[in-house]
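One protein chain is absent from this view; the other protein chains keep their places.
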Amino acid sequence: MRKILALSCAAALAFAAPALAADEAEHPKQMPWSFDGPFGTYDRAALQRGFQVYKEVCAACHSLKYVAFSAFDDAGGPGFTGEEVKAIAAGYQVPAEPNDQGEIFDADGVRLTRPGIAADRLPSPYANDKAARAVNNGALPPDLSVMVKARHDGPNYVYSLLTGFAEAPADMTMAAGMNYNPYFAGHRIAMAPPLLPDMVTYADGAPASVEQMAHDVVTFLAWAAEPKLEERKKLGLSVLIYLAALAALLYLAYRRVWRDAH
Amino acid sequence: MAGHSTYVPQTGLTRWLDVRLPILRLAHETMTTFPTPRNLNVWYTFGGILTFMLVVQIVSGVVLAMHYVPHADMAFDSVEDIMRDVNYGWLLRYMHSNGAAMFFLAVYIHMFRGLYYGSYKAPREVLWILGMVIYLLMMATAFLGYTLPWGQMSFWAATVITNLFSAIPGVGEAIVTWLWGGFAVDNATLQRFFSLHYLLPFAIAGVVVLHIWALHVPGNNNPLGIDVKSPQDTLPFHPYYTAKDAFYLVLFVIVLAIFIFYAPNYMGHPDNYIPADPLVTPPHIVPEWYFLPFYAILRSIPDKLMGVLALFGAIFTLFVVPWLDTSKVRSARFRPIFKQFFWILVADCILLGYLGSQPADAIWHAGGVEIQLVWIARLATAYYFVHFWIVLPVVGFLEKPLPLPDSIAKPVLPKGHAAAA
Partner (left out) sequence: MAHSQSAEPTRRDFLYVATGTVAAVGTALATWPFIDQMNPSAAVLALASIEVDLTPIEQGQSITVMWRGKPVFIRRRSEKEIAEAGAVPLAELPDELARNANLPADALATDADRVTRPEWLVLIGVCTHLGCIPLGQRGDYGGWLCPCHGSHYDTSGRIRKGPAPENLYVPPYAFLSDARIKIG
C-alpha cells in the first residue's frame, strides 16, 4: 500500500504543470497528419505540392542542404520519376567546381555555377551565414532540412507558425522589422508572414489557401527531415510480429523447461 | 561454486583444445552447469539483458563509426549522411541512441533489484563495487557519446559538464582547459571525446568479466536473501535460466523495437537537431533522462563547488552501501520497515528525475500557494542522502526482521518431493 502511495505521489507531481510565463509560445494547433501513428505514410500529392511551395516561397531565404535531388524518386517520398528528378535538378544552378583556370568566380566576382545533377544537394540561397544575415536585417533564416524534428511537436509547431501570424495586440511594442506571432517564443519573429492566399498556382489545380499551403509544405518538410519514415514503420511491423512470435515460442519453451523443476 | 568440474570433452578436437585452453570447460561451468538458486524471479533477468545491450551498443557503435566524422565541421553532416544515405543507417543510428536509453533503464532496474534484495551484502561487496564501476563508466560513455552529433544539446551539455571541473580549487581552471584542449568546447574536445567514447565500452566489457567472476565466487543471491544450503536449492543455469533469460530478453527487445521503429526521437531532445552554435545558449539545457536525478542534485545546491561535491557524493554514496546497511538480513522481503523506505527512495529518485527536467527557476502553483521547485529539489536531495547515511544504518540496527525460511527449496518444493538433479 505504502509503495503504491509513494509511486502515485511521484506520478501526480509529474503532472502538476508550472504556469506559463507571459510571451511564452502558445501551444501549437493540433492537426491530423497523414504520417501520424504506427501506420501513417506521406501523402504523395501533398509532398509534391509542398515541394512547390518550398521552391517558390521558402527557398528564397531557407536552404534545405541535406536533401539531395536523388531523394525525390526514392520510395516513401514525393514519387517523382528518374527523368523528372533530372529535370528538376537541371532547373537549378549550383556552385560549379573550379574551371580549368582554377577560377570559381567570373570577371564580375559572381560565383560560377552549373546546372544541377541528381547527385547534388539543394543549393542554398546564400553563400554563407553572414551573407544571409546581411540581407535579412541580421536574422539568420535557418536551414529547414530537419526543422520538423528540431522543434517540440514539430509538424504542428511549423503549421501553427505559418498560419498564426496576426496583428500585434495594442499593448505590445514591436521593434522595426519584427512580426507578431503567438506561436513563436517571445511572440516576435523576424520572418514576415510568408504565405498569402493563392501565391502559388498548384500544378494539380488544388486551391492554394494559406492553410492548404502550410499543410503541404509541412508534409514536405516532415519528409525532408525523415525520408525513411515509411520504410521504418514497415520494417517495424515485421520486426514486432516476428518478436511476438519468438516471445510466444520462448515462453512455451520456458514453461516446458521449468515444469519439472517443481 | 568451487566444485569439481563435470565437463567431459566429447570429441578429439575438444579434448585437444581442453588440454591447451580450457575455454569450453569455462563456458560449461559458468553458463551451463553453474548451480543457480531455483527461486530467481524476473528482476534477476536484467544481468543477461545488460550483457545483450552492451553487445548491441558496441556492434552498432562500431558500424556507425565507419561513417561518422569526428570533426566539428562535419560531425552533424555525417550523422545526416548516416540517416539518409548509408544503407540502413537510420536503423543503426536509432538502434544506438535508443539502445543507450534502454541500457540505462535496464541498469537502474538491475541496481534497484540489488538494493531491494541486499545483493550488495557480504560476501558480495566487491561484486557491488564492480557494478558501480560499470555504472560510472556507462555514464562517462553516454556523456561522451551524446556530444558526438554536435547538436545544440551536445555542445552545451559538454560545456556545462566540463565546466563543473572548474569548481576544483586551484587547479580547476587548468583541468578544464586541459579537458577542452582549448579555451572553450571546440573541435579538439570533440575529437578526443570520440576517441574515448570508442575506448570506454571495451573497458566496460572488461569490468563486466570481473563482475561476473565476482558473482560466480559466492554464487547468485536470491529473493529470499538466504544462502544456498544444498544442491536442492539450485538448478543448472542451462536450460532453466537460459530459457527464462531468453524469454524476458525478447520482451525487453520488443520495448526497444517499439521505440526504434515508432518513437525513435521520443527520449531525445529536439534541440539536438539544431547544429551546435557557441553563440546561442538553448533556453533549457537538459541532459538525457537517465542523468536527470543527478542534474537535479547538482542544481539544488547554490554553491558551485558544493553542488559538484553533492553530485559526486551521490554516486560515491552508492559505492559504500554495503557498509552503510547494518542489517544482518539481506532481502527486503523479510524487512518490513526497510521495504517501506526502499519504495520511498524509488519515489524520491523519480521525483529528482522530474525536477531535473524542469527549468531551474520553475514555480509550482498548488492551491494558491507558490512553491519554487528548487526547494522541492533540495528536500528530495536531502532525503537521498538521509536514506543512505541515516536510514540504512539506523533501520538495520533497530528493525526486527521477519523470520527467515530454513532453505530456498523448502518453500518451493512440496513436502517429500525430490528436486530435479
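Going by the order they are written in, the chains are A and B; count residues from 1 in each one.
The rule is simple: contacts are C-beta pairs under 8 Å (C-beta built on N, C-alpha and C of every residue); 3 or more make two chains touch, one makes a residue touch a chain.
No experiment lies behind these values; they were computed from the predicted model shown.
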Option from B:L17, B:M31 or B:V59 whose C-beta touches the chain left out: B:V59
Given B:H28, B:R84 or B:H197, the one touching the chain that is not displayed: B:R84
Residue, one of A:M31, A:A45 or A:I117, that touches the chain absent here: A:I117
Contact partner of the left-out chain, one of B:M53, B:V79, B:L92 or B:V395: B:L92
Touch residues of chain A, complete complex, unshown partner: 68, 70-71, 74, 117-119, 242-243, 245-246, 249-250, 252-253, 256, 259-260
Positions on chain B contacted by the hidden chain, ascending: 59-60, 63, 66-67, 81, 84-89, 91-92, 246, 420-421
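Basically, only the chains that are shown with their structure count from here on.
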Cα-centroid distance, chain A relative to chain B, in whole angstrom: 34
In the complex, chain A residues that touch chain B: 2-3, 6-7, 9-11, 13-14, 16, 18-19, 38, 66, 68, 71, 142, 145-146, 149-152, 154, 185, 225, 227-228, 231-233, 235-237, 239-240, 243-244, 246-247, 250-251, 253-254, 257-258, 260-262
Parts of chain B lying in touch with chain A, wherever the complex brings them together: 38, 77, 80, 83-85, 90-91, 94, 235, 239-240, 243-244, 246-247, 250-251, 253-254, 257-258, 260-262, 264-265, 270-271, 273-274, 283, 339-340, 343-344, 346-347, 350-351, 354, 358-359, 362-366, 373, 412-414, 419-420
